[in-house]
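All protein chains of the complex are present and in place, except for one that has been dropped.
Right after this comes subunit A.
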Amino acid sequence: MDTRFTRGKSNILERPLTRPKTEVSVSAFALLYSEMVQYCQSRVYSVSELQTRLADMGQSVGASLLDVLVLREKNGKRETKVLNMLLFIKVNVWKSLFGKEADKLDGFPAKVTAHWHKGTTLMIKFNDSVIARDKALDGR
């Protein structure tokens, strides 16, 4: 039984990370997501807890997605500067998630919250330390 598992493991690590060819329908994703929201809703007592739970799930998705996209689009070089990271999100991440680029990039504040105002805007509030570091990098 052990060899069966180790054999499976090494095989996965050798597979290429190219874009998968299968396409799933939007409905499949929407149905899955809606079920996930309902599941979280049944286990929390407030809206903010619900948002936190969903955000937690999203975080693991984002972390994996970042690795894959960076490898594919930029040969493994991650952005460390704020503006470039935002552009990366606007172009690559959005394209892989939703099939097209995000519409606008507005101002930069890094805590991400969702606001509903003429369509969905995601506001990203950056930590002061990140801004300071960015300034330091510019100065170099």
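The criterion applied here is as follows: a contact is a pair of C-beta atoms (placed from the backbone, for glycine too) under 8 Å apart; a residue touches a chain by one contact, two chains touch by 3 or more; residues count from 1.
The rule is simple: contacts and distances are computed from a predicted model.
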The complex lacks one chain in this depiction; which UniProt name from "Trafficking protein particle complex subunit", "BOS complex subunit TMEM147", "low-specificity L-threonine aldolase" or "CENP-T/Histone H4 histone fold domain-containing protein" does that chain carry?
-> "Trafficking protein particle complex subunit"
With the full complex in mind, choose from A:L50, A:V70 or A:L97 the residue touching the hidden chain.
-> A:L97
List the residues of subunit A that touch the chain left out of this view.
-> 4-5, 8-9, 12, 15, 19-20, 22-29, 31-33, 35-36, 38-39, 43, 53, 56-58, 60-61, 64-65, 68, 96-99
